[in-house]
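Just passing along the structure, written as structure tokens.
Missing here is one protein chain; the remaining ones are kept as they sit in the complex.
Right after this comes chain A.
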């Protein structure tokens, strides 16, 4: 379980966000997609046309009451991941507009089918947007895996991550596609890094378009 808190200042006013179901909904969609395709027997991988990211969906504002702010820190690896997400949020959130306010982001992993950190980042961003927290840019997470031949796979599944030589996760901002956060595992060369970064920047366009569409859909309904 990954739980995480972003604090901009001391204080009690909490903006609790429906981050959690967002993560769940995303992961569940990916699983169903895979199953359906397998039954049809087309043999194609469950990825959308034109880009190699898996299909994703998002539901917002499902929880009617706050989720409780227990930030339960188990283990050093979780602490490290929390710090990555917190620092990324702090870089984009305009904290100076909300003095003496605590912004807590709680992320609950419902299912893990690979690319977990990227999914957490996307969920955190959508949740902050849903809460109406002023930000200087949106951010998205993209994971790349490099296998032993050097082939790049975007948005790897758990199996692909385990077999990969290196797994790189980037957080990119929406304004200039600059690198906000990076967390890597494994050994890779400088040119492979630049390749992955370029691929991640291209893929981030799809993620930002998805953000825009899902927000448009939500606000056009109400």
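FYI, a residue touches a chain if its C-beta (ideal position, glycine included) is under 8 Å from a C-beta of that chain, and two chains touch if they have at least 3 such contacts; residues count from 1.
The rule is simple: contacts and distances are computed from a predicted model.
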UniProt protein name of the chain not shown, from "DNA-directed RNA polymerase subunit", "Mitochondrial import inner membrane translocase subunit TIM23", "Protein SEC13 homolog" or "Exosome complex component RRP43": "Exosome complex component RRP43"
Selected residue (touches chain absent from view) among A:91, A:113 or A:153: A:91
Touch list for chain A against the chain that is not drawn: 76-77, 79-80, 83-91, 168, 171-173, 176, 178-190, 193-194, 197-198
